[in-house]
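Here's a structure for you.
With one protein chain held back, the other chains of the complex are shown just where they sit.
Residue numbering begins at 1 within each chain, and the chains themselves are lettered A, B and C in the order written.
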Amino acid sequence: MGAPMCRNLLRHGHSLKVYDIAPALVRTLAAEGCEPADGAAQCARDVDCLVTMLPSSPNVRAVYLGEEGVLRRIAPGTLVIDCSTIDPIAAREVAMDARARGCRMIDAPVSGGVAGAEAATLTFMVGGEAQDYEAAKPVLQGMGRNIVHCGASGNGQAAKICNNLMLAIEMIATAEGMALAAKLGMDPKVFAAIVNTSSGRCWSSDTYNPYPGVLEGVPASRDYAGGFGSDLMLKDLALATDAAKAARQPVLLGALAQQVYQKHSVDGHGAKDFSSVILQYLKP
Amino acid sequence: MGAPMCRNLLRHGHSLKVYDIAPALVRTLAAEGCEPADGAAQCARDVDCLVTMLPSSPNVRAVYLGEEGVLRRIAPGTLVIDCSTIDPIAAREVAMDARARGCRMIDAPVSGGVAGAEAATLTFMVGGEAQDYEAAKPVLQGMGRNIVHCGASGNGQAAKICNNLMLAIEMIATAEGMALAAKLGMDPKVFAAIVNTSSGRCWSSDTYNPYPGVLEGVPASRDYAGGFGSDLMLKDLALATDAAKAARQPVLLGALAQQVYQKHSVDGHGAKDFSSVILQYLKP
Amino acid sequence: MGAPMCRNLLRHGHSLKVYDIAPALVRTLAAEGCEPADGAAQCARDVDCLVTMLPSSPNVRAVYLGEEGVLRRIAPGTLVIDCSTIDPIAAREVAMDARARGCRMIDAPVSGGVAGAEAATLTFMVGGEAQDYEAAKPVLQGMGRNIVHCGASGNGQAAKICNNLMLAIEMIATAEGMALAAKLGMDPKVFAAIVNTSSGRCWSSDTYNPYPGVLEGVPASRDYAGGFGSDLMLKDLALATDAAKAARQPVLLGALAQQVYQKHSVDGHGAKDFSSVILQYLKP
Partner (left out) sequence: MGAPMCRNLLRHGHSLKVYDIAPALVRTLAAEGCEPADGAAQCARDVDCLVTMLPSSPNVRAVYLGEEGVLRRIAPGTLVIDCSTIDPIAAREVAMDARARGCRMIDAPVSGGVAGAEAATLTFMVGGEAQDYEAAKPVLQGMGRNIVHCGASGNGQAAKICNNLMLAIEMIATAEGMALAAKLGMDPKVFAAIVNTSSGRCWSSDTYNPYPGVLEGVPASRDYAGGFGSDLMLKDLALATDAAKAARQPVLLGALAQQVYQKHSVDGHGAKDFSSVILQYLKP
């Protein structure tokens, strides 16, 4: 869980025990009033609620199921909230093990970025039992604005990666449409205005347009700095296409979008906002 | 120009001379007060304004530039409005020839479907000189609600095909996202509600959702009857990818979307609404 | 028809009348013993056989069917051989008009490149009546080695563009396989040797390998100079995907291959040999 999320929880009156693999971060948070812990498992003891946020499925498995893992230390009855973005099947397996240990566990991946974390306006997509969702809601409301129940365990993950699959394809759709319109001689602003009142409109065209100069205050207007990095989108596309493989579900455009972002990353743009994928279509 | 468009012009007090290759249609309109003509060229004489609507670029070239074509008969100064959806380069060439003949010509492809034509709520995307756009506006307002100036000659076409390129990709994005979410165990309505307040939202997800039962009153709720046919979308995708070829502009997802619609058409779904492309992703 | 092809015909004892839009080329060939002509139509008069080679379908239509076109001047009974690579439907239309004029016409697109033209080792893929193919054979054998009858009119074109569609996809397949094997830690030469005795072998892997250093004497070993240019492959892919559109036939990988070559061309590699498409996959 990031520092801004911790601060928002402190601000809401919660007492926090914290651990991160970066000792400096733990020290900083300790100076701000959190109790430092020596590891994830120690964090999980003597608390009402455990919140984790980890980079990938193997990390989540290791932290929860490993020999020194959280589920060997945690008290039955603890409410467990995993905010990592991982694959839905892994999320379901860990939740099942947590229930076997007597804990209530939900998956609650998050969207909204660093800005949303700081402003406590994140969206949490929650998978799990309705009563556990209700129990977690007050905690999550300390960090976010939209707390959506997506159904059973793993569905928070499913909602997030399917949304991001659509988002990635639509961003590339917008990039291709804008670039082609410009090449055919249209003013990009005029074209965007038309699309945004027509059937081609999408969040990527009307709120986060990738063409430089069309909208103010978006990454496209500041050389794609900030925002949601292309490599993070690439990671979510990997999760989505992996989940589709496991579910034996075709996602033709999704798979191609994953490749376009892979090429974009190899070309050196992984750290730029994901709307920079339009650079694949604009002649330098 | 279709019969509903003619009727709306009559209703607005215009006198009409009409021609169509289907004699029955001409007779019907004559009975409603139009003057029947023997051919396109005859329609073009002794009128202030000529409006045409034809199925493809070769038809437009033949009607305007052929040996018995409109441009050999039309009086200099006539305002010419072509409502066909064709490729932007063909539109520019015909407009140039019209100007050489002393006429003012605009391209004004239309969106909104049969329902929009009947209700006079069509959108016209206009390419041509600003003054010719202004001159055509009162005529077009008799048939439509949004009359948008897209820039110079051909830009009406460019705007329409680039919008529809984005629309087709976004429709498939929605189909892939909805189908994968359902396969992963989510309720399609719940997932749609989440996407439609998130970054994955688009017209295809929030207004025209292809998953059966998510929205009422859309083709997906009536077995994909009515609406905008898959084969019409396939035709527009052919125009868009051809224009991209001519402009030497890559459109990776656009080209794949064209193929998905081609496969969908070969599979026998060409007459169904274009949101039926989700059938490529749902197991029967 | 290029200069090397003319020289080979001269060498075989034919008398030639020649025309090209480049006057210098006509002068050069005149100095070598050809009779210079003032235009294509003049070439077509008082000859037993007319051979043409033009860059695109519109050129072929213009030269044969235009107001000053060949078919208005040519004597009935003349054998007509068009060596252009164009779309099969255009080839069929022109051949039909030629037959209406009393001429026998075949389409005979060529492969083998400049080197093949000079060495008279070209392959001609011939579409047309069996007897016209037989009549043309002695002429074509003066310029090439393999003279293949592909069936009725237009089938020479169909054979060529379908072969090149497969070739482009297989070249990219080889590029992706070689690049991935190398990235996974294999020696490219060792991997190529394995593939070339396995089910993955193809002409692009065993004869024209795109990975630098695997084969000697191929474009990949000389920085992709010479050979068959990427932009020429892009043109053939445009013909193939257009023909597929007209035939309502899906070609998913073909359409994506066309896009990959379009991107490669926009990136500035259009003049390099088409095996340079592997540069899209190798980190610089």
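FYI, a residue touches a chain if its C-beta (ideal position, glycine included) is under 8 Å from a C-beta of that chain, and two chains touch if they have at least 3 such contacts.
Being a predicted model, the structure only gives us computed values, none of them experimental.
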item: Option from C:9, C:80 or C:159 whose C-beta touches the chain left out; value: C:159
item: Among C:139, C:169, C:234 or C:279, residue touching the chain not depicted; value: C:169
item: Hidden partner chain, residues of chain B it touches; value: 252, 256, 263, 266, 280, 283
item: Residues in chain C touching the chain absent from view; value: 88, 111, 123, 125, 146, 148, 150-152, 154-155, 158-159, 162-167, 169-170, 172-174, 176-181, 183-187, 190-191, 194-195, 197-205, 207-208, 240, 243-244, 247, 249-254, 256-257, 260, 280-281
item: Residues of chain A in contact with the chain not shown; value: 238, 241-242, 244-245, 248-252, 255-256, 258-260, 262-263, 265-266
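Keep this in mind: only the chains that are shown with their structure count from here on.
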item: Distance-to-centre winner among chains (Cα means, whole assembly as reference); value: B
item: Superposing rotation of chain B relative to chain C, computed on C-alpha atoms, to nearest 5°; value: 180
item: Distance from the mean Cα position of chain C to that of chain A, given in whole angstrom; value: 51
item: Chain centre separation (chain B, chain C; CA means) in Å; value: 37
item: Approximate Å spacing (C-alpha centroids) for the pair chain A, chain B; value: 38
item: Where chain B touches two or more other chains at once, by residue number; value: 244, 248-252, 256, 260
